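Have a look at this one.
With one protein chain removed, the remaining protein chains of the complex are shown where they sit.
Up next is chain A:
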């Protein structure tokens, strides 16, 4: 990789990240990718390193994106050939190059960021995660919000603080036990092996995400505002109007978040206790969850162990043992068979008579707490205020 000065143009920074020439640009795909598509990819590659009109570069890149998009939507996602996902990422790469080549406008840069995100979300790794490298370069080019915008957000913050969240009182006999910094051995013996839930206190206090300077909406926008992320829309996923969509972080903040939210930092660490599992660090699935107060995750179970770390705001959580599944009325359909039909805090006693007899444990998870949800334990979550959590799925 060549080094470039800070005054280099956007294109020179991007092309420094790309292979030096056509020969060094790999385009090898398995049999599933037809030769006609490979031919289109080769045309794109040729145009990357030679003269061509902007329109022609865009057209050829878009053809690759469109044809691979169709493959990605054919059949079940699980069975989509990884080669087609790589083709899709290549198409996105060529499209980004076409957009950024000739002094791109601000709008073209935003489009390029979105294209990188689509390639990262739906594609598969190509050329050592080159889309990640390029999107970082692009983010540096996207303008930060003005001071005026930050001011108006502060006044909204003051209004929201006068609302008091409805926090349930936890009954002592039903409370999930709490323990401060247990040793690996004691966690393993007392909680992991017998699959008993517990709230771990004081284990993530060192996270930079909990130690840093005050976060602001402005900071999040400047760091990640133009990035596209999957968003669940609707207060619970069993509602009819619930859907998933792709939004930029800016759009998500504008439409759904009105309060201070923390910045999503990269340096959060999986709890040490994950090492007691069978997989290694790469097998841990980390997800960040943020959303307004009142967001409900309906009662459901997951096929892996889960550490739910609370960073900002608090959540009311109730746990049911897998032994009591028969009292929890899971949906019959294949899609939702790990989800209960019962509304936990407002159960329909006529339709679900056994539910009231199912024993449970509960807690209010506070910032700094980590809840161990043993594998297949049913869990129900309601955020009591704006909440930011990180979950670690491991086996």
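Here, contacts are C-beta pairs under 8 Å (C-beta built on N, C-alpha and C of every residue); 3 or more make two chains touch, one makes a residue touch a chain; residues count from 1.
By definition in this document, contacts and distances are computed from a predicted model.
Visitor: For the chain not present in this complex, what protein name does its UniProt entry give, out of "Septin", "RCC1 domain containing 1", "Ran-binding protein 9" or "General transcription and DNA repair factor IIH subunit TFB4"?
Guide: In UniProt, the chain that is not shown appears as "RCC1 domain containing 1".
Visitor: Of the residues A:47, A:89, A:115 or A:250, which one touches the chain left out of the display?
Guide: The single option touching the absent chain is A:250.
Visitor: Which candidate, A:21, A:66 or A:102, sits in contact with the chain we can't see?
Guide: Answer from the full complex: A:66 touches the omitted chain.
Visitor: With the missing chain put back, which residues of chain A would touch it? List them for me.
Guide: 34-36, 39, 59, 62-63, 66-67, 70, 73-76, 149, 250-251, 254-256, 258, 334
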